[in-house]
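Working notes, structure below.
Here the complex is missing a single protein chain, while all its other protein chains stay put.
Chain nomenclature is as follows: A, B and C, assigned in order of appearance, with residue numbering initiated at 1 for each chain independently.
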């Protein structure tokens, strides 16, 4: 399931209802990304997530379908917030359920690695020292690259979607 | 934090209070293992976890300290149930919090991989076809081995604890 | 064709979207970027950083030699930073 929303969400509540009632689920992996105040840096006031409506939902759907095709998942969940949020609030949550732990872990990490670099979100940080757009990290590109290049929306020169 | 308990626990409630109030946490990874009914096999009635009181708590403490030494974690949690439980119930939960996602993911997986093969727990399965002790899996040994051999309790011939 | 701008590209351009008719010589994404640079200082300044700009044609990220003529929507934005 995919949700892109301006409203705050509660990862604990999401976990509570995720994959419940499925007797064949032996393993659930979750990842939650939160707005973080980095020690030693100008104190963060707020983080704003801009996105590309339409493309976001489509790409997240493709990424989830890709995870379902690669691993035997009983369920998967991607929640991504947009808009302005405060330190401590959850930005993103990924959850995966499978019979076995390797599939749950790998699919969960695959999804968050792709989200970081391939989904059309952009972060804008307001700190006590000013505000700026967050630059992309090479380490995030490397993390996404280790999963290969199968997402159809990430086509090369001759690619069609 | 380490908990070994006969009482059922609720992973959602645990996540709700895990690493809350820490502004420097940007990433939380969790893993939950549940009692599972495997399709195509004799239907599971119950799973009983036996353990080695004293050694369990000591070894889990060592494993958690090892994870804290290897990765910059703000918090970690290991809950393992003992005794008899029904399909759908949570057996084990591992949660890790860090500034960044790689540390949270790696530490979470390290902890569950070690738990599977190095912590003194034994599973006894009751199915409609009878009851038996669950055999150890080579794949679990391989999963633990990829993290190296640093746990002091896993000493070789001349090892002292 | 609709052009859409996101994040600092949107801020630099000064608005989020516009409807445009492409000149005949604009065939690929590369042509589009070159032509946009002729539309004034805002675009010229934007395109001095063009190597950091990603382009999506009808919501799929594409390379510079991808065709744009039949696109309904083309978007310009910096590398994604979600998650």
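In this text, contacts are C-beta pairs under 8 Å (C-beta built on N, C-alpha and C of every residue); 3 or more make two chains touch, one makes a residue touch a chain.
Every value quoted in this text rests on a predicted model; they were computed, and no experiment measured them.
Put simply, the hidden chain is in touch with B once you look at the whole complex. Among B:70, B:100 or B:123, only B:123 touches the chain left out of the display. Touching residues on subunit B toward the chain that is not drawn are 33, 49-52, 54-55, 58-59, 80, 91-92, 112, 115-124, 133-137, 140, 152-157, 159-161.
Quick note on the criterion: only the chains that are shown with their structure count from here on.
Taken together, subunit B and subunit C share the touching chains A.
Subunit B and subunit C have Cα centroids lying 49 Å from one another. Centroid to centroid, with C-alpha atoms defining each point, subunit A and subunit C lie 25 Å apart. Within subunit C, residues 83 each touch two or more of the remaining chains. Looking at subunit B, one finds that residues 101 touch two or more other chains.
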